[in-house]
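Before I ask anything, here is the structure I am working with.
Excluded from the complex is one protein chain; the other protein chains are retained at their positions.
Per-chain numbering from 1; labels A and B assigned in written order.
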Amino acid sequence: MTAAGDLSVDSIRFAALDGPTGAEGVVADALSAALAPFVDRVGRDALGNVIAYRRARIGNATGAGLSTAFGPDVVAAPRLLIVAPLDEPSMIVARIDPGGFLRFRPIGPAAGIDVRAWLGQPVTVHGRRPLAGAIGTRPPHVLELAVRDVTPEIDALFVDVGLGEADVRAAVAIGDTVTLRRPPERMAGGRLTGKAAAGGSLLAALVEIARRLAGAPHPCDFVLAGTAQGAFGHRGAAALGGALAADASDAARTLAVVLGMASAGQRGVDSTIALGAGPTIVRGPNVHPRLHGALIATAKRHEIPYQLEAAPGMTRTSASVLQVAGAGLACAVVQVPARYGGTAVETVAEVDVARLARLVAAFAAGLDGEIVAALQPALIAVGSTAADDRAAGKVTS
Amino acid sequence: MSGRNVGDVEPALPYGGDGLDWALLAALSDARGVSGDEGRVRDIVAAAVAPHVDELWTDAIGNLYARKRGDRVAAVATTDLRGVGRPDAGANEPGSPAARSSEPAVPPLMVCAHLDEVGLMVVDIDGDGMARLAAVGGVLGAAVVGQRVRIGADGVVGVVGLPPAHATTDAVRARLPALEELRIDLGVTTRDAALALVQPGDGAIWDTATVDLGPTLLGKAMDDRAGCWALAMLLRSRYPMDIVGVFSVQEEAGTRGAGPAAHRLAPSAAFVLECGTTDDTPKDRDDTPVMRVGDGPAITVMDSSMVADVRLVRHLVATAEREAIRHQIRAPKGGGTDGGKIHLARRGVPTAVVSAPCRYLHGPQALVSKHDLAGMVALVRAALESWSPDIVAPIPFDRPGSPHSLNREVAP
Partner (left out) sequence: MNPQTASASPSTVANAPSAPLLDALVTFTAAWGPSGREGAVRDAIIAWLAAHAPTVDIVRIDALGNLFTRVGAAGEAAAGAAAGVPADDRTAPGRPARILIAAHMDEIGVIATHVDATGFVRCSAVGGVPIADLVGCRVRFESGLEGVIDAEAIARKAAAGQTATLDMLYIDVGAPDRAACPVRVGDAAAYAGGLVWQDGGRRAMAHNMDNRAGCAALAEALRRAAAAPGAAEVWGVFTVQEEIGLRGARTAGFDVPCDVAIAVDITGAGDLPGAAPLALALGGGAAVKISDGGMISHRGVVGWLERLAADGHIPVQPEVLPGGTTDAAALQLTGAGVPAGAVSIPTRHAHRPGQVIDLGDLEAAAALLAATRIGPSGEAWYTPQD
């Protein structure tokens, strides 16, 4: 158990764990344990999501004083959902070839995978025991000139764990997962780099937010969740959204803040988003405009540096599925800027992680009646015309 | 191959078309409302329908719901479709009994049209004050070069430039640029000056004022303000059963608003009013026009998002024939609508789509025919007035052991 406020240590701890898509158990266990002291209960669901609940606390009573906090029309406590993904890019063993070489496939859709991010990388194969291995690259001596700069197909790659075939077959089965073996490390400039530097930092931020929220009374319910299979269509978040928004009244009192990773300006990405300039607050169809506005107001009020990020389509976060789950949820997206996302050298600025946690915690603590009222189904004044009723021969209701 | 153009259709509008409010359609088409930023359009629609409906509300994603109670359905207590004001302590956790959905006592019919239009978004500002843009929905660079646009809530003027022809080569002119290569010129020269006018995330849309050409209208957002307009016209009548008109959001960004709306309402059936693309202008292959402007409202049997419920299709066709409304069947080629999400809500919703044919969709100058629009309103109104729950009664089958006589009439 780390000392209170040690966000940086937590970031390294989470980023060092292996959370392959669909088999996030180790990360889920760590997150559950870290959240437990600050929430009422924490559990797991059928998809492997970690879901932690904390009831509203106003003064010393639980749930009382809603009308004071939110106005006379609010009869149920608002519910704030804060989510971050548990998993990291990963592969799955598809076949064991003669010689003990492991053929693999991406977990989930193959489209969009950059094979170059796995070429020549040290990896861990999660078999009966974790095995260290590598995805080899063929040296220039044996490659024809014409193909030296052509990215190989994923089917042509394999993992070598350096054991004989019999030993491999005893330790590895088809369906075992493979993750990059590059634990986090600090760099100059206050940066953290590693295969899950951004993802691990976001989970640490989630714990930090929980820690801050638990330190003061709050009039709304909180649900903090680590979602499974984020790299696979956000399937975990879809199930979570389906549960939280199944009922229209539950959906109406729920708003979600989704933590994600923004692509900062870097070679090959033309963007004005920068590491060290603060978290990004996303604007676009995937985000409820009132929540976007409230986050900016919070950042200004608490003097937290932030950056604006425009998303013309759906964001790459679970907000894309949460917004349309069940009866629909109001969503906001706050992201930590990162370079080289999804690769072994994913890099974030630690100061951005701290600011992100401060921003979201301050927003959550400051949730007030105006925002909540803005998200309720808003009734608009109406009146049936007499003409309609005459025509229909109907008595008005 | 189209051998007939809209000018050849009789100019007078049958089906009682005189009561239709074309000015409202023009106002709706002119209003700026790119996916995610539909507020202005929603306001115009709300003001137009408010005098005619019993309940009007919005939800968290921005859909507008207009409820019209039926006049033949007995007044029973209906649950709160809006979904507010029900204190359910313990309803936090998924899986708890209180979290299971309870459905309205009397499932209404849902009639849906989408408020949003395709357009652009300002994503960043360069150092020289030019704005980078991205598409919201399906927009190609071809529809954007050389166009004037209006940006943000205030409608700031911008232009997407095109160099004069004499300054370009054949090779350059032969290529249509991708959106990422284009910039909006706001008339300023620095980033700070630009940020005083627009913000990243602002929507941008063509500066087109609707023109009434007589038998047709030319505007920028007939898709789907024509559908919204038709729904507004329909909400002026009363029907035997409850109707909820849903003006949905973000259809063009992936049919996002309609799914949650259908989940919330759990309707007994749904009709989607769309504006559909035609391929009825001259081309060199004898292939489908998908639908034709001037041939009346088009009924979908299948598109890429949905197989239309065959019972609703039969009801629409029978209604059209009975009321002598010229109509057409949309060829099952591509295309997706809100119906794609509506029909899969909860246990499934029998859904049909009626479209007004439109030329030059997803561009700054889209063309629709008043005859087709009047026909769409007349057809759907008559279909709703002659609605019966038996139309979507469960498909019968025989229990094992009883004489084999499956009712093939209603089996899809």
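Following the convention adopted for this analysis, contacts are C-beta pairs under 8 Å (C-beta built on N, C-alpha and C of every residue); 3 or more make two chains touch, one makes a residue touch a chain.
These numbers were taken from a predicted model, which means no experiment stands behind them.
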Could you tell me which displayed chains border the chain that was left out of the figure? A, B
Out of A:136, A:190, A:242 or A:366, point to the residue that touches the absent chain in the complete complex. A:242
Cross-chain touch to the chain not pictured, restricted to A:9, A:132, A:147 or A:173, is A:173
Of the candidates B:27, B:162, B:344 or B:382, the residue in contact with the absent chain is B:344
Which candidate, B:189, B:288 or B:388, sits in contact with the chain we can't see? B:288
What chain B residues would touch the chain not displayed? 93-95, 97, 100, 285-288, 290, 301-302, 307, 309, 329, 331-334, 343-344, 346-350, 392, 394-401, 404, 406, 408, 411-412
Chain A residues touching the chain left out here are 21-23, 41-47, 49, 92-97, 103, 105, 107-110, 155, 173-175, 229, 232-233, 235-236, 238-240, 242-243, 246
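Convention: only the chains that are shown with their structure count from here on.
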As the complex stands, chain A meets chain B at residues 45, 51, 53, 55, 63, 73, 75-76, 79, 221, 223, 240, 243-252, 255, 271-272, 283-286, 288-289, 292, 308-314, 323-330, 375-385, 388-389, 391-394, 397
Show me the residue ranges of chain B that touch chain A in the complex, using the header's touch definition. 35-37, 46, 50-61, 63, 69, 71, 75, 80-89, 91-95, 98-102, 120-124, 134-136, 199-201, 236-238, 250, 253-254, 256-257, 259-261, 263-264, 341
